[in-house]
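Right, one structure below, let's go through it.
One chain of protein is taken out of this complex; the other chains stay put.
Letters A and B mark the chains in the order given here, with residues in each chain numbered from 1 onward.
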Amino acid sequence: MSLLSLKSVIKRFGGLTAVNNFSTDLQPGELCALIGPNGSGKTTIFNLITGIYAPTEGKIFFDDRDISGKKPNEITRAGIARTFQNIRLFKGLNVLENVMVGHHLRLKSDPFSAVFQLPGYMAEDRKMHQEAYELLQAVNLAHLADKEPTALPYGQQRKLEIARALATHPKLLLLDEPAAGMNPQEAEELMEFILHILKNFELTIFLIEHQMRVVMGICPRIIVIDHGEQIAEGVPEIIQNDPRVIEAYLGVTENA
Amino acid sequence: MKIKRNTLLTLAALAVFYGLLALAENTLNTYWVRILNLCAVYTIFAVTFNLIFGYTGQFSLGHAGFAAIGAYVGALLTLSPAQKQANFFLQPILPFLANVEMPFLPTLIIAGLLAALIGSLVAWPALRLRGDYLAIATLGFSEIIRIFLVNWQPLTNGAMGLKGIPEYTNLYWSWGAAIVTIFIVKRLIDSSYGRAMKAIRDDEVAAEALGVNLFKHKIMAFAVSAFFIGVAGALFSNLISTIDPKVFLFTLTYQIVGITVMGGMGSLTGSAVAASLYTIFLELLRPIESQITIGSLMIPGRPGMRMVIFSLLLLFVILFYRKGLFGQKEFSWDWLIGFLRGKNRKMKTSQTLGSTGAADKENKS
Partner (left out) sequence: MTFELFLQHLANGISLGSLYALIAIGYTMVYGILRLINFAHGDVVMLGAYAAFYGAALFLLPWYIAFPLAIIITAALGVIIERIAYKPLREYPRINLFTAAVAVSFLIENLGIVIFGGRPFAFTRPEFMDVNLSFGKTSIISYTFIIIITAGILFAILLYLVNKTKAGMAMRALSKDIETTGLVGVNTDRIIMFTFALGSALAAAGGILWATKFPQINPLMGVMPGLKAFIAAVLGGIGNIPGAMIGGFLLGISEILIVAFLPSLSGYRDAFAFAILILLLLFRPNGIMGEVQAEKV
């Protein structure tokens, strides 16, 4: 049984077809990459999966439930979390609070008990604090818990965004260009980090990446799209030698 | 330990504050008591604007309309049947209101609830809009409310307004309400719900992607704000004892925005301080609008001068203290104690004033 399943998904913006008849399946525990030249529709596919856009045609299933056209917060609740291409941290909240926002969706106490700090809420709040802190420990950011996110170096901001997504307890994590703007060493660390969370958080990861080193190094399966259509799929070795992939990239591989 | 100490300090401060209110109520003349009451009303206005905009990021310009609802509820539920008859001489008041006369507390609560209800009804469609579109739509709703109140003679006595409203508002009521407002708003923004609201303010897309229900949290901020604006409106009409519907023009909302920005977006302390300063300041300047005689030179009074000075001051604050008087900082006991001990420089938590340059400078000198 596949965890995520896109069935002939089409997305049009006016006259422009951004995603054309895209189908794929992700199995639980898988680490899969989505690559393609700029403007090929990768982020649009992520936006379709996470509900920022509704598909024009086709269906998206997650855990055997039809999630096409559902709102982003409902989809997150169902178990899909994501990060963004341009890091979107909450600047007015500190590092710990950024993660705690990810816990909010499981809060059971109503606003009244929150305002009057009734025991039920206080217990939940303590648990939330503790879990958020543990999550920061797990990603080696605990020492920065009370810092402002903008004060963090770039690589750590990326990590924080991932930690924040993990706080929603996702089954599927979508990473949109996690290595963007990183130097080779940082990218190396990131690869290890991704493999680490894949194992430790019982995740399935779907990622978009431009840095081929990252993709080829860790992803057993790669999907290549161009102009919104899938042009190749398979293990890194096959992808690297696929003539259509080479044509699509025209020799441009890194940071195209 | 520390939390307990701070709670005790807060209770002690409240007791002292109560004493001061009692002192003011008994010794100051009615003119100054009225001004101190107005300080509380404007504090509520600014704190609630801060909740909607400063913490939740929703640029709502509906304050004047919600305040008007509260003011009319406050008047219509407390006016005696005889006074109502005297007020509504053009056309009698709607029968269901003719004989109602309620004590102040239920009146305040009903004023708040009705404002919250209408606030939510307004927010329901309007919150689909973002940014400036939300601003203009809420401003529009506010004006529509006002225009209805002006035209609905059997309910509101129309453009003539209402007179003879019992002056129930005293310092205990007004500041009591202000403190309750600050308490609840503070607790709300510090809770998990508040974190979700701030997340919405900082980045709606990211907040929604983390499972935050945007609509639910925005409407919560709206309803809570509107409730207290309604209460403040009722306090206002039972303070001034008359209602002139012109007071609730959208310019009232602009004033509230100005006060809140002056105090600092995201600082409840700032809202309270700026609201009080604004009210007292406008009163202190009143003489400049009346005739002044310096020696043989006589300067005729110029109405409008006070607002000229206020707007220049507002402009000055925005241009040179861009984060307002308090920025996003709040008063806290930890800060005060640290300040008194002179070692605030070590304190770096985001909620305290200790980390500001201003406090550091104070320390050095």
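Quick note on the criterion: contacts are C-beta pairs under 8 Å (C-beta built on N, C-alpha and C of every residue); 3 or more make two chains touch, one makes a residue touch a chain.
Computed from a predicted model, the values in this text were never measured in an experiment.
Q: Touch as defined at the start, partner being the missing chain; which of B:141, B:228 or B:278 qualifies?
A: Residue touching the absent chain, from the options given: B:141.
Q: Identify the residue among B:9, B:160 or B:307 that touches the chain left out of the display.
A: Per the contact definition at the top, the residue touching the missing chain is B:307.
Q: For the chain left out of this view, which of A:24, A:47, A:204 or A:230 touches it?
A: Per the contact definition at the top, the residue touching the missing chain is A:47.
Q: Extract the touching residues of chain B with respect to the undisplayed chain.
A: 53, 59, 125-126, 128-129, 132-133, 135-137, 139-141, 143-144, 147-148, 150-151, 205, 250-251, 254, 257-258, 261, 265, 302-308, 310-312, 314-315, 318-319, 322
Throughout what follows, only the chains that are shown with their structure count from here on.
Q: Any idea how many Å lie between the Cα centroids of chain A and chain B?
A: Distance between chain centres: 42 Å.
Q: Using the touch definition from the top, list the residues of chain B that touch chain A in their complex.
A: So the residues of chain B in touch with chain A come to 184, 187-188, 191-193, 195-196, 198-199, 201-203, 205-214, 220, 266, 328, 348-350.
Q: Under the stated contact criterion, what part of chain A meets chain B in this complex?
A: Interface residues on the chain A side: 50, 52, 71-73, 76-77, 81-82, 84, 88-94, 97, 100-105, 107, 111, 114-117, 121, 124-125, 128, 146, 148, 164-165, 167-168.
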